[in-house]
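Take a look at the following structure, please.
With one protein chain held back, the other chains of the complex are shown just where they sit.
Read from first to last, the chains carry the letters A, B and C; within each, the first residue is number 1.
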Amino acid sequence: MQRLTPEQMAERLAQDIPDGSYVNLGIGMPVMVANFVPEGRDVIYHSENGILGVGPTPAPGTEDPDLINAAKQYVTLIKGGCFFDTAESFAMMRGGHLDIAVLGGFQVSAAGDLANWATDNEKYPPAVGGAMDLSVGAKAVYVLMRHTTKDGQPKILDECSYPLTGTGVVRRIYTDLAVIEVTDAGLQVVELHDGNSFEDVQAATGTRLLPPAA
Amino acid sequence: MQRLTPEQMAERLAQDIPDGSYVNLGIGMPVMVANFVPEGRDVIYHSENGILGVGPTPAPGTEDPDLINAAKQYVTLIKGGCFFDTAESFAMMRGGHLDIAVLGGFQVSAAGDLANWATDNEKYPPAVGGAMDLSVGAKAVYVLMRHTTKDGQPKILDECSYPLTGTGVVRRIYTDLAVIEVTDAGLQVVELHDGNSFEDVQAATGTRLLPPAA
Amino acid sequence: MIDKRIASMREALTDVAPGSAVMIGGFGSSGIPFELIEALRQHGAGDLTIISNNAGVAEEGIAALLRDRLVRKVVCSYPRSQGSIWFERLFEEGAIELELIPQGTFAERMRAAGAGLGGFFTPTGYGTKMAEGKETREIDGRGYVLEHPLSADFALVRAHKGDRWGNLAYNTAGRNFNPVMAMAAEVTVAEVEHLVELGDLNPESVATPGVFVNRVVAQEGMN
Partner (left out) sequence: MIDKRIASMREALTDVAPGSAVMIGGFGSSGIPFELIEALRQHGAGDLTIISNNAGVAEEGIAALLRDRLVRKVVCSYPRSQGSIWFERLFEEGAIELELIPQGTFAERMRAAGAGLGGFFTPTGYGTKMAEGKETREIDGRGYVLEHPLSADFALVRAHKGDRWGNLAYNTAGRNFNPVMAMAAEVTVAEVEHLVELGDLNPESVATPGVFVNRVVAQEGMN
């Protein structure tokens, strides 16, 4: 099978961010999406710590110690950006004002449930951050994740086995093998990446997929 | 009986506003209190429309059309004052951050219930504004009102007959005849204005008063 | 390219339909989008629900909407300001419906709508007529009333300065209900005294981030 690299996955998802969108990118692979949004599209990035209009990494020596993103990396503010407190930042999310949230995922279920904040390792302290608020609040939740775990186990399943982040919240899943839409009829494959057959992708998946329209 | 004028009533109440207080003054007689707070006391006035630090009336020609108080009169902002939106303004009230609210009253009950927003005239449209929020939110609610109605009926009663603003919210009642504290034991007269006997004040009251300590 | 500027008040309101629920910012005469209200009046859609703290005075603003009998219902905290003759007239006639809400609950219900909350318990109004028919509950020995979010089809707000992304900054106490209404409506239209370039607003003084605003119109001096 052909697997996209993380950069290619981010680039693929970036094509689906429309001009004029308000977008929140989760920690990890999702933040890479910003590097690949096609030229000419105005996209405004939200950061949970109270920024609308997150800009690129500052030049060395010009960092503002208070100006960081959700991953605690130094960022800048673009022209037209603004600041607010955490309560307002999450009002923005929860109230459905952001168009797209791109989140990482441990598991996604056939019903669009998302698990991305805790595994079943009880010794490892759990951390949830803003994931639950984003998952219920954004107009569309896109999950960007590998199709299978490092040891080849499927991450798209009938039911999530890990603790849930939100129920029925995922709109689309962008993996290294395919793009899958969560529909009322089931998980609809909308795109198979070059070189992958539907049967191969189905075999790597722990629940039934609907084949792309012929 | 000796009745204080409205100015004298406001002046009497003003003596009980401590230095450093955050105070909201209701529309009508209560706003006059600001004119009588003794020199040397720093008092910060809150206005429900989003002002902390309301200052005196502006000189003619210098009015800012957006800078008005709750009674819709032009005001100024004192040095150190600030602005915020209505949701935050009422968070300030409801959250118990203001020390004193001075409200007008139609009726006060023996249990400290306040009625000050609607009479029993159904044809007259009701208006509540911020009175209910203030009555439950301020650390202390002082009611400034005449002891009796224009036609001599008592306004301090066993139970209010008009619709309530809040239940058990009044701390003190400042009238033209006396100062009365709402206590667990009942309505305690703490001060009789010059020339009034306890018996006279009791006779003008629709519920039992406790006489001042001898 | 994000550009929320609309050329005129009139064009900014073309999709207001009869029966729409419209929030209107302002308190007394402060922070009121008078030009948008006038454009709404000229637009002529009737049967409106107007959600605003006051109900207009004299022949101005909301009072003119009432006078032209475009309003079915008023949702507010204080309809009876001095000179609210049109509201009083229609109320006495029984020609207008009134939903009266304590001012803090009014603001908080709109914030809840904007913030995606399903409701909240407030002590305001507990034990009064305002709690009649509503769920109440004692929490830690204190009485509370359950209140639900209040949203609308449109919010008309006014700001001192705005840019083409819809970021708004207010003058003094002109802020009042404008920020919560901008959050709570499906479509928010901002009337601004000054339309400024992107980047001209201090990012720490933007009280309404552009994400809450759909359309921005510069004042035309039509009043």
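Operating definition for what follows: a residue touches a chain if its C-beta (ideal position, glycine included) is under 8 Å from a C-beta of that chain, and two chains touch if they have at least 3 such contacts.
Since the model is a prediction, treat every value here as computed from it, not as a measurement.
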item	value
Hidden partner chain, touching residue among B:L98, B:A131 or B:L144	B:L98
Residue of C:V75, C:I96 or C:A112 touching the missing chain in the full complex	C:A112
For chain C, the residues touching the chain missing from this view	108, 112, 115-123, 137, 139-140, 142, 144, 148, 169-172, 175, 202-205, 207
Footprint left on chain B by the chain that the document does not show	19-20, 22, 40, 42, 44, 46, 52-53, 77, 79-84, 88, 90-98, 136-137
Sites on chain A contacted by the missing partner chain, in the whole complex	47-51, 64-68, 72, 77, 83-87, 89-90, 93-94, 113, 118, 123-133, 136-137, 163-167
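Methods note: only the chains that are shown with their structure count from here on.
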item	value
Chain pair with more C-beta contacts, A-C versus B-C	B-C
Computed distance of Cα centres, chain B from chain A, in Å	54
Distance between the centres, which are taken as Cα means, of chain C and chain B, whole angstrom	29
Chain A and chain C: spacing of chain centres that average the CA atoms, whole Å	35
Sequence positions of chain A contacting 2 or more other chains	none
Multi-partner residues of chain C (each touching 2 or more other chains)	111
